[in-house]
Each structure stands twice: as structure tokens, then as C-alpha cells.
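Excluded from the complex is one protein chain; the other protein chains are retained at their positions.
All chains are identified by letter, namely A and B, in their written order; residue positions are counted from 1 within each chain.
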Amino acid sequence: MAKQFKSLHPIKFYRDYLNQNVRPDGRLLSKFRPVIVNTGSIATADGSALVRIGKTTVICGIKAELAQPKAEKPKEGFLICNVDLPPLCSSKFRPGPPSDLAQVTTRFVADLILNSGCIHLRDLCILKEKLVWCLYADLICLDYDGCLIDACLLALLTALKTVKLPSVDYDVAIDKKVVNEDEKKSILIYNTPVSTTYAIFEDKIITDPTAEEEDLSSGLITIVVKEKELCSVHKPGGSPISEEKLYDCIQETIKRADLLNTLINTAISEQTH
Amino acid sequence: MKKPLISVPGQRLCLSDKTHESGHGTYERQGYIYSSLAGIVDVIDKNGVKVVEVQSIGEQTLVPVQGDIVTAQVTILTQEFCKCIIRREDVRATDKDRVQIYKNFRPGDVILARVLPITEAHTYNLSTAENELGVVIAHSEHGYPMVPISWTQMQCTKTYVKESRKVAKVVPENMNQKTEAQEDTT
């Protein structure tokens, strides 16, 4: 019977739950879903991570290739990240070119990585003006159940930390490259931006919403922090949020960032041991 | 409770003879009844003939066929017909009705209807030309739920404004059973 009521009056159904300060999945309004981080699951990639936030699953594989740097930035390598939402992960997406959501998320994640300074593109330089690394980071959503940006960022950062690049000897005179795969080195990650998404439903703030909750809500807000400081706030339209509530959300995000950082580090140390 | 018998697709269930008949979720081939679903085997006695059925787990995969009663939500209204979304299925349906359509349905209404014979691909013709069929859930112009007061009128619970609808004759308590039995051919 609950099922029929839900499909006929989804908003009313949800409001009745929230009035009791509980959500349909049994969580309190400010409760997070469990997070699982797994690294090195893809052997064909140079760095990889699988992240689950509740049921949302995102896999990130990074492939390193050799390229010539841009003439205007001769000392900088490339980090190309793309978020893919295949029709596999939810019935919302249809086969074909990337959906609007995929494009928006790709742009947001790519900008954030460059602006936060967590990776210096100069570190990817092998020989000035001649040869640099190009890291292709592909994020694929395998199960879409809300908080896509959170899962993507977490997967990308974890994967970046597991990347190991071989050493390259480049002889400019005869244009000969020799890659030594036995000597592999990690790249430097200077900070770890992590995010938390909140949904606005009427006058309430809902932490870590599922896909269903995202659809019903009147607005979403994603807060990104790095090492206890605010990095970015992403609020694509929707209903307004008061200053105090925004402040509360930021504090909450900072608190959770510690936990996520520990998770990433544990996952990485488990892989190396 | 009796331990349920689980089957997987392609599993041979029994001989197909005068006393055993293939039912939902099964098929017959070369004198045997096979399962076509992963689920639970059910044997139903029907006038001395045992009908073998397999019920799948979770939400069933159903496609509306002629004669089924479906719940649908009205989405678009024109002079001639209204377009509906049949619940739970990604199907568009068209309801052709020569009577004044505005007096019978409004967008957002949830209706019970019977599927008519399919005449063109991709559209289902629905009919509410039965006492038990018609609008079951509706909201007034102001957005408040309405209750039926006669078979052609419903009243808003807040503003007491009366609006006309083709009301289905359902006792509210029975409504949920109706929705559940939406795919039954009665």
C-alpha cells in the first residue's frame, strides 16, 4: 500500500516522513550513507579507484600517455578528466552523446581539480617543450543514486594518489624514447578536496540525498573543502538557502572531510601492503 | 510454512498432459512444461486441472494487453482526446472520447481505465465507459484533493468547490486492491 501511495503522491509521501524527522531509507536528516573506497582494482589502468556512497558507485581509471606540450605552456602536462553517465547506471540516461548532467559534472570536476591546486601540471613535464605526461582520468558512474559529484571527486582523488608513472629517458637528438617500466614513481598530490551534497526540501536541509530525494528536492548544494578550508560552493539554481544554514553545512562538510581523508589513506595503504 | 520451490529459466517442471496446464511464467515445449522466469513455482487447482505458474521475485515485468485494467495519469488534454502516462510502464496512451473531455478529466488526474484492442503501434486506446472506471484521484484547481460526490462531480476538501469529472465507482477502501489488481483481466 505504501508503494502505491508513494507513486501517486511522491511529495506528500516524503513530507510525511520528514515530519517525523526520518527519511524513507531510515536515515535521520543529517545522516550520511556508508562510504566504501577501493583502490587498484583495474590492472590495465595506471591508477584506479572504486567509490561507493550508499548505492552510488563511481569507478575512476587513469591512463597515462605521452604527448607534446602546448606551445604556450611548454612546461605543463595535461590532466583530462571526463565524467561519463552511461545508460547502464540509471534509466534516466539514454544512449548517445553525454547528457547535460554529465557535461556539467565534467566541467565542474575538471575546473575544481585545476583551481584547488591539488596537482601541479608542471610535475607532469618530462622534457620542456618536447615531452610531457597526459593523464586521462575517466570517471564512469556504475550506479546512480545521488551525490554524483561527491563520489566523482572522491574516486578521482583516490585514483590520482595511486597513479604510478614509469621513468622515461628521452634523447632529443635522435628523438628516441625509452620507458623503463621497472622504475615507477607516484605523482605529488598537494591537497585533497572532498565534497558533500545537501538537498533543500521545503524548509529542511537533507544531507547526502539519494537520487529519489534529489528529484523531489527544490534545490541542491554541493560544498567542497580541502584541508579545513572552503574550496568551492556549487549551487545550481533552486530554492534559496539562509546564511546560517549554509554555514552549518560548511562546518558539517569540514567535519566529514577528515573522515573521508582517512578513508582514502586507509584504502591506499591497504593496497600497497 | 511449506518450503517454496524455486525455478530458473529453462527448468523442466513437469509433463504437460490433461491434468497439468502451463500458466503464467511458463511455456510448453515437446510435451513438457518449462519455467521462463527465475522465481517460485505455484500450482493452482482449477476445476481439476493443475495450472503450473511461476511468480518472479520483486516487481513484475508487465506489458499492458487488451482487456487489462490500468491506472494512468492524465498529462495532456485536447478537445478530442487526452494523453496519459500509464503508471509503472514507460508507455504513452491515448484516450479517445467524443464526449466533452474537459468535463471528464483534467491533467494530473489518476484514472482507472481498460485497455482497448490495439489498432496502431505505440498507442493504447483506453476506455472509461464502465461504472467502475474513471477518475479515482483528482485535485481541484487550488491543488487540494477532491472527494467524489456523484458519478459526475467531485468536491474540493478545502474550498468546497465542485468540479465535474467522470468518477469511477470505487469504494475508497477497495481502491488499493483495485490498483494492485490493475493488470488482471477481469
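Points worth noting:
The rule we apply is simple: a contact is a pair of C-beta atoms (placed from the backbone, for glycine too) under 8 Å apart; a residue touches a chain by one contact, two chains touch by 3 or more.
Everything that follows uses one rule, which is that contacts and distances are computed from a predicted model.
This figure omits one chain of the complex; the name its UniProt record holds, of "Eukaryotic mitochondrial regulator protein-domain-containing protein", "Glutaminyl-tRNA synthase (Glutamine-hydrolyzing) protein", "RNA polymerase III subunit Rpc25 domain-containing protein" or "Exoribonuclease phosphorolytic domain-containing protein", is "Exoribonuclease phosphorolytic domain-containing protein". The missing chain, though absent from the display, is touched by one residue of A:21, A:115 or A:180; that residue is A:180. Among A:110, A:216, A:233 or A:263, only A:110 touches the chain that is left out of the view. Interface residues of chain B with the unshown chain, by the touch rule above, are 4, 6, 8-12, 25, 27, 29, 34, 36-40, 56-61, 63, 89-92, 118, 120-122.
Taking the whole complex into account, chain A touches the unshown chain at residues 41-45, 48, 55, 57, 59, 61-70, 78, 80-82, 84, 86-91, 95, 97-98, 103, 106-107, 110, 134, 136, 138, 140, 142-145, 166, 168, 177-181, 211.
Just so we're on the same page, only the chains that are shown with their structure count from here on.
Chain centres here are Cα averages; for chain A and chain B they lie 42 Å apart.
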